[in-house]
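Omission of a single protein chain aside, the complex is shown with its protein chains in their original locations.
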Amino acid sequence: MTLTVNGQQEQFPDGLTVRGLLAHLGITAERVAVEVNLRVVKRAEHPELRLSDGDKIEVVTFVGGG
Amino acid sequence: MTLTVNGQQEQFPDGLTVRGLLAHLGITAERVAVEVNLRVVKRAEHPELRLSDGDKIEVVTFVGGG
Amino acid sequence: MTLTVNGQQEQFPDGLTVRGLLAHLGITAERVAVEVNLRVVKRAEHPELRLSDGDKIEVVTFVGGG
Amino acid sequence: MTLTVNGQQEQFPDGLTVRGLLAHLGITAERVAVEVNLRVVKRAEHPELRLSDGDKIEVVTFVGGG
Amino acid sequence: MADLLKIGKHEFSSRLFIGTGKYKDFAAMKAAHQASGAQVVTVAVRRLDLKAQGEAAMLNWIDKSMALLPNTAGCYTAEEAVRTCQLARELSMGDMVKLEVLGDQKTLFPDVEETLKAARVLVKEGFTVLPYITDDPIACKKLEDAGCAAVMPLAAPIGSGLGIRNPYNIRIILETVKVPVIVDAGVGTASDAAIALELGCHGVLMNTAIAAAKDPVLMASAMKKAIEAGREAFLAGRMPRKLYGNASSPLDGMIG
Amino acid sequence: MADLLKIGKHEFSSRLFIGTGKYKDFAAMKAAHQASGAQVVTVAVRRLDLKAQGEAAMLNWIDKSMALLPNTAGCYTAEEAVRTCQLARELSMGDMVKLEVLGDQKTLFPDVEETLKAARVLVKEGFTVLPYITDDPIACKKLEDAGCAAVMPLAAPIGSGLGIRNPYNIRIILETVKVPVIVDAGVGTASDAAIALELGCHGVLMNTAIAAAKDPVLMASAMKKAIEAGREAFLAGRMPRKLYGNASSPLDGMIG
Amino acid sequence: MADLLKIGKHEFSSRLFIGTGKYKDFAAMKAAHQASGAQVVTVAVRRLDLKAQGEAAMLNWIDKSMALLPNTAGCYTAEEAVRTCQLARELSMGDMVKLEVLGDQKTLFPDVEETLKAARVLVKEGFTVLPYITDDPIACKKLEDAGCAAVMPLAAPIGSGLGIRNPYNIRIILETVKVPVIVDAGVGTASDAAIALELGCHGVLMNTAIAAAKDPVLMASAMKKAIEAGREAFLAGRMPRKLYGNASSPLDGMIG
Partner (left out) sequence: MADLLKIGKHEFSSRLFIGTGKYKDFAAMKAAHQASGAQVVTVAVRRLDLKAQGEAAMLNWIDKSMALLPNTAGCYTAEEAVRTCQLARELSMGDMVKLEVLGDQKTLFPDVEETLKAARVLVKEGFTVLPYITDDPIACKKLEDAGCAAVMPLAAPIGSGLGIRNPYNIRIILETVKVPVIVDAGVGTASDAAIALELGCHGVLMNTAIAAAKDPVLMASAMKKAIEAGREAFLAGRMPRKLYGNASSPLDGMIG
């Protein structure tokens, strides 16, 4: 299926959960937050929320700021 | 009929128009503006607009300000 | 003899030295400085410098200031 | 004789007066002031004051300033 | 070529907008107006006092050549301000309004949110809107985007006389909007007005500085001259600032 | 009744003293002088250039009605300054001198000690002495005691254009001396001059602010108006300053 | 008794909030944080760089005892800001957010209208909201009324280092709201921070002043001391200001 992750369209295996996507991308879930189609996904939901073709996902973290 | 003019309730003859009210109050219409029930009444409407019991009327003018 | 000490004229026994004057006044010499006729008298001179009738003496100390 | 005029040493005919010097230099006396050996020479003295060998003369005028 | 101030479809050669409040009497007001050379005069809208028939009508004391700029002073919501403007238009037969939606009775600071709301309505209703506002470049930009004909940031709180408290913000506003910037409120004396024009502001609106001076007529004359002086200094292009300068008199030709 | 500035035996209706340095040419200077309305003009004393016969004589470009105020710019000792004044008197046929004994070529600050020394000599020699001095109330008082006809504290360094850096000191000087206080040096733009007069100063002397503006004639006009504005504002008596003010429009009669 | 700053349910003994941007590297940042004694640290929320696996995670360089204050820097609408806060809460596991809705990329001034909109939403969603805002008493009051835990007026534009441009407004804000007032943005050096506390502000948030100093660690130490100094001076009650003062040394007992 096609997902847009942080603005980039790419192909991913069908049926991935959020946790699965993060694992696929090699991201440890601890210090990122995930938004799917403009809705924040709480960490507890990561193992359950299954992604669908066309979903727009944002994976964010903290960076330096003032 | 009872009209509230500039916040004061008073009795007036039935069937007054805006022009009639101003005349009754001894006001020359030139430099006042009139509002009936929160709606501004253009000067051209003064002779025609007939007031009803319970109407709230504001008669305003310019005063010093900055 | 008559001495003027800090602006006050008073009688003192003849032949006093500076040290003698201070003792007479009950002043411990440690934290005062003495001027005789507009000349500062160093502490070492106190035992020797003999005062004369009419001398003007200033006895000063430190007070609060900024 | 040798005069120093405005810092420049030059030869001049002997016996010049101040007025003579100015004329020699082609200067109209109206808007200059003259100093000889650090002393200001009033305009009335110009025809009389005779210069001597070695005199130092300043001829000044007004220029722009603030 | 005349140096004119353009506000919407209006043009003025004077850059001083003057008020009508706080004068000892109307005669004093009229004399100050004349000395000021102002072409725009602010007025407030209030209930006619029905008991006081025959009271001197203030408008008789305002020169007919002056443009009226009714204000919405005393309004605390967009709704009240819009209603007041509609009444004012009936009264003034003109389209200019000084929009003033206050946030607080003590400080008389404007409420940015309500001012924006009112401005959007008033522009749609065809008013030439001159809003009183904080010295906030973004609020000014949004008012310009809403169609206001000018923006009128405060120099300092109304009636404070403190002068331009934050010239940095005024400079940033001048870089941010294209409509005229009229400093409104807070001017206390002549130099305050001159400074506004020197920064590049297009005009100054004031009331208390003139009306509450010991001699309002003389102060009105001072303000007229100060505003012209500030404008001319702005146009003339001031000398640069330096920590130390250069001698005005030449170094050459010193006597030896 | 005319509001005149009295300096010794001289009286002036203009409170602006203008310089003659740094102009593009004499024609530009003359035009600026005319626009300024100044009645006193400063000039420097320098060696005549003996090689440059026929050079345009500056004095031809100065209106005969203006009083000349020769300065001692460039002098670093009392002796040089006294000598320069003596030459200047020969030249100007007048008694007024701007005494200026500098302490330093870089900052052009006055040397208080040498200025005092020179002032004492010059007053005895019959000069009407206007000394350029720091904004130091004691130095000003001692100059007044020495017989100077006015004191001329600096607003800021010569040629800096920074305006009055320390209005507190200027106010204290105004409370300390009885002779006129003319702010000399440091004015950069019109409002700087207005502020000096609003503080109560009796005049302003400037050169660079006008001569180094992009348009000296327009700036000269701005300065004329600013000084009149500042003086009028001072005489008019400004409104008091407050942290917040009072509404200019009445609280009564708001619509319900 | 400890002098604590209370923001919502949080308490801090340090009144300095420090940023994480613009440091040379994370080690420099950590050293500055330690020298500052700050207990609250701002961070921004950005997309993870999916290509840059294994990049040093900034959070590893922030002391665990410091409270995170995620900001919404870069958001221009209430909607974006709310979304960013929701993500930040997931990340920080905390409820504090620095709400920052900008109006303009050049000046980085806040948009009052959008900030108010976002604040109302965020408070309802349970956030402890600290909004960056103009130095506008009315906007601050409305933010307090909306339930914000503090207000954070700017001293001067973000990154400008100009210090408190308008202390009058800050004073009026302090009289107008009851929640803590944290000066945010514009502090350039130690005295700027001290002045904020002396005015009665409850804290200062800064980033560039420390990160862009030549020696950030030394500047962090300076800021720590300046904020403590300002707070102590505020609590100590300063001497009154006068045009002139009184001698510190006694007049009696002068030698004759």
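Labels A, B, C, D, E, F and G are assigned to the chains in the order they are written; within every chain, residues are numbered from 1.
We adopt the following convention: a contact is a pair of C-beta atoms (placed from the backbone, for glycine too) under 8 Å apart; a residue touches a chain by one contact, two chains touch by 3 or more.
Computed from a predicted structure; not experimentally measured.
Asker: Determine which one of F:Ala88, F:Leu122 or F:Ala139 touches the chain that has been left out.
Answerer: Of the listed residues, the one touching the omitted chain is F:Ala139.
Asker: Need a quick check: the contact residues on chain F for the chain that isn't drawn.
Answerer: On the side of chain F, residues 103-104, 107, 109-113, 116, 134, 136-139, 141-142, 156-157, 162, 165-166, 168-169, 172, 176 touch the unshown chain.
Asker: Touching the absent chain: which residues on chain C qualify?
Answerer: Per the touch rule, chain C residues meeting the hidden chain are 5-8, 25-27, 31-35, 38, 40-43, 58-66.
Asker: If the hidden chain were put back, which residues of chain A would touch it?
Answerer: Listed in rising order, the touching residues are 6-7, 35, 56, 58, 60, 63-66.
What we mean here is this: only the chains that are shown with their structure count from here on.
Asker: In whole angstrom, how far does the Cα centroid of chain E sit from the Cα centroid of chain G?
Answerer: 34
Asker: So the centre of each chain is just the mean of its C-alpha atoms; given that, what is the distance between chain A and chain F in Å?
Answerer: Going by mean C-alpha positions, chain A sits 73 Å from chain F.
Asker: So what's the Cα centroid distance for chain D and chain E, whole Å?
Answerer: Centre-to-centre distance between chain D and chain E: 63 Å.
Asker: What residues in chain E touch two or more of the other chains?
Answerer: Expected reply: 19, 21-22, 44-47, 71, 73, 83, 87, 107, 157-158, 162, 207-208, 211, 247-250, 253, 255.
Asker: Counting only residues that touch at least two other chains, what does the list for chain B look like?
Answerer: 6-7, 35, 58, 60, 63-66, in rising order.
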